[in-house]
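Notes for the one structure printed next.
A single protein chain has been removed from this complex, and every other one stays in its place.
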Amino acid sequence: MRDIQNEEDTREIPLQKVGVKNVKYPVQVLDKNKKTQNTTATVNLFVNLPHNFKGTHMSRFIEVFHKYHTDISMNSFLEMLEEMGTKLDAERAFGRITFPYYIEKNAPVSGAPGIMEYTCTYEGEVTMQNKGEVSPSLQPAAQSSATPSNGPQTPARNARFFISIKVPIATLCPCSKAISEYGAHNQRGYVKVKMLYSDFFWIEDVIKMIEDCASTPLYSVLKRQDEKYVTEHAYENPRFVEDMVRDVYLGLKNMNFQWFTVEAETEESIHNHNAYACAEFSQSENPAIKNAE
Amino acid sequence: MRDIQNEEDTREIPLQKVGVKNVKYPVQVLDKNKKTQNTTATVNLFVNLPHNFKGTHMSRFIEVFHKYHTDISMNSFLEMLEEMGTKLDAERAFGRITFPYYIEKNAPVSGAPGIMEYTCTYEGEVTMQNKGEVSPSLQPAAQSSATPSNGPQTPARNARFFISIKVPIATLCPCSKAISEYGAHNQRGYVKVKMLYSDFFWIEDVIKMIEDCASTPLYSVLKRQDEKYVTEHAYENPRFVEDMVRDVYLGLKNMNFQWFTVEAETEESIHNHNAYACAEFSQSENPAIKNAE
Amino acid sequence: MRDIQNEEDTREIPLQKVGVKNVKYPVQVLDKNKKTQNTTATVNLFVNLPHNFKGTHMSRFIEVFHKYHTDISMNSFLEMLEEMGTKLDAERAFGRITFPYYIEKNAPVSGAPGIMEYTCTYEGEVTMQNKGEVSPSLQPAAQSSATPSNGPQTPARNARFFISIKVPIATLCPCSKAISEYGAHNQRGYVKVKMLYSDFFWIEDVIKMIEDCASTPLYSVLKRQDEKYVTEHAYENPRFVEDMVRDVYLGLKNMNFQWFTVEAETEESIHNHNAYACAEFSQSENPAIKNAE
Partner (left out) sequence: MRDIQNEEDTREIPLQKVGVKNVKYPVQVLDKNKKTQNTTATVNLFVNLPHNFKGTHMSRFIEVFHKYHTDISMNSFLEMLEEMGTKLDAERAFGRITFPYYIEKNAPVSGAPGIMEYTCTYEGEVTMQNKGEVSPSLQPAAQSSATPSNGPQTPARNARFFISIKVPIATLCPCSKAISEYGAHNQRGYVKVKMLYSDFFWIEDVIKMIEDCASTPLYSVLKRQDEKYVTEHAYENPRFVEDMVRDVYLGLKNMNFQWFTVEAETEESIHNHNAYACAEFSQSENPAIKNAE
């Protein structure tokens, strides 16, 4: 049967990425408290396509991902990309999966239990060193690793891995509080961080740090004593969207991430539009990527 | 050329609706202050299909709408549906268009000008009386009418017309205010009303009434003196989502609508989910439609 | 601490529904092949509010749902609503959860395995008979039941339960095929069915029936021999959106559902808008609900 994709292309245009988008799959990821968590992902998978080939073979992306979907750790995610690059005879392989991540959180006074949803993204890029064989240097430490070790950046220059986490929070406006006789407008918002992976960390710890920076964290269940606590706590901790970004920036720096971006966006309760701020940090002088907003 | 749609179907299943969805078109609608307003609409158009026909003729929906898109008043909308029903030789014609509607609104203290966006929907259903000729009784009064008159419901039982308006507002929680030493959680939300059209009214008047029911209306531009006013005004006017529905319900009843629904939904600033309430009013004993939520 | 929600309201307006929307929770549902399936849900929960109460107690909705989220069968869903109505001292309780549901499906020729995503919704309404005690008549058979039995409609007039399933499919246009020398436009679309629950059934069986009505089912993985098969199969089975609705209608009638709606919508490949059709079936003369489109 004819294989048009494999035929020669003469337009001399290499494609940076070609592949599949918006694939929906159940996945199993790591969980600090419960070891593993079942959730549902939206998946994008790509490879580069050299100028001389007409097309890629789309079915192979899903075939490789299907093998890995029941164990998506940070570690196995890069392995999966490496295998995808090999199967498609590519020089580079890219992947991004986004999934809701659930953490049980008790109300601050009553202790009533509830579950919060956060949105996580794993994004990776692998440059194949010798097409066809798995690189021995591709050994990033990851959540699956019992003994934390160094990440992909230092030992293996052939892979980069980013983790994004979106955390819903509330902010109370310092200006509104300062100029008003009583009250202060406050609102739901979110902080989104994206970190270049190098050393082992738990998603749960980053979320906790971000929630501690907010006027108040959010909860699924709040009884009246909790609502009083949360209301007063927010009033005592006013935060601009700019403050959210700066405090989370300091938090991530303290956690020793080498490169990250922080974004905050709040659904202003007095406007029908949002307030937004972002910052980027890079240990090295040539920032890898500017990707906020 | 063969016309399969027109061929006979033997499955004996009439279809309630068949047509086109998600058509994007520029439209011109009426405006209380500026006479007309240019905006952009998402359009759904349907007719019924008797059991003995295989299919409808999709191109005719757009052909008829194209004729009317530069003048979408409440009046011409029903005319358009009547013409669509005629062209498609149908017994019933349905249409729904949703569009952003813009109103200039000044800040409450400084008077700084800005524009607010509201979402409006026109939804109509016309039952054809004599297929092929336009019913003389289809004469609803509408925004285009210089002299308001009676609407479609009484004189012409062959048409029903609904108008929905979604208004962004803010609510400040009465419970949070009552139990806390200081502050109170507040948030953006919206009120959505859907009214059966009978007598002439201006969209602007319904929006004004709804905004007056909120803890505070929203604005595009607020200088510091405005922010102080709005913050204090909200603190003085706490509203549950239930209060929003009940106050707007009274407002619409006072405006003499014969049938309506009111929904309110608020993006709770202390949770990552929303609070919701709805109510329906019907002058007659057999409510036409339950359509909230 | 003051309980404002419990205070008296004098506006004399009962609310049909009040509660929480857009709650995100992990859930466990039943699965024909694997017994249970972990997935992620969006949850809306409401009760009615009598005219004389100021507000409902929002935290109780989540507290009750939290108890049940690890076992959402059709059966336990109504139990959950009954408990919610009791805890909130309401006359009626409503709930709707929507979740992706995954089924492994092999390619039609090569047998290559892949997973397909479908969207399911459980929607229930329970009328409390004696506030505070669980009705013994509330015993719908459900997917959890080993021995299928009669559903909620007949023995217990106090509960109604609906299941919706959205199935992606492809249609190839009969008109385009008939009038063209070669080729025919085809496209992705979906069929959405909503059934009133009465007797036990598997979601998997409804999905299979719907996919068999399409020009071709969709697959996650298709090798070249599969692509050839699927292309030719679609060309041999042209379907209008009207045909999809009518064939699925016959299929659901054969499965003995007492009330249902069928909708089909296709992302026409020659237009930037969609084609749509819907039909409703009711065994009784007073159709319960018109809810399509």
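Per-chain numbering from 1; labels A, B and C assigned in written order.
Following the convention adopted for this analysis, contacts are C-beta pairs under 8 Å (C-beta built on N, C-alpha and C of every residue); 3 or more make two chains touch, one makes a residue touch a chain.
Here the structure is a predicted model, which is why all the values come from computation and not from measurement.
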Which residue of C:N106, C:N158 or C:S269 touches the chain not shown here: C:S269
Sole residue of B:K17, B:R96 or B:K228 that reaches the chain not shown, by the stated touch rule: B:K228
Where the missing chain touches subunit A, by residue: 1-5, 9, 11, 13-24, 44, 46, 49, 54-56, 58, 62, 174-175, 178-179, 240-243, 245-247, 249-250, 265, 271-280, 289-290, 292-293
Footprint left on subunit B by the chain that the document does not show: 1, 3, 23-26, 37-40, 59, 62-63, 66, 69, 100, 102, 112-115, 117, 220-225, 228
Residues of subunit C (touch criterion as defined above) contacting the omitted chain: 116-117, 168, 170, 172-173, 175-176, 179-188, 216, 218-220, 222, 224, 227-228, 230-232, 234-235, 267-273
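The rule is short, and it goes like this: only the chains that are shown with their structure count from here on.
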Rotation angle (°) superposing Cα atoms of subunit B on subunit C, nearest 5: 180
Closest chain to global C-alpha mean, per-chain Cα centroids: C
Subunit A and subunit C, separation of their C-alpha mean positions in angstrom: 31
Mean-CA-position distance for subunit C and subunit B (Å): 26
Subunit A and subunit B: spacing of chain centres that average the CA atoms, whole Å: 38
Shared interface positions of subunit A, touching two or more other chains: 117, 220, 222, 224, 228
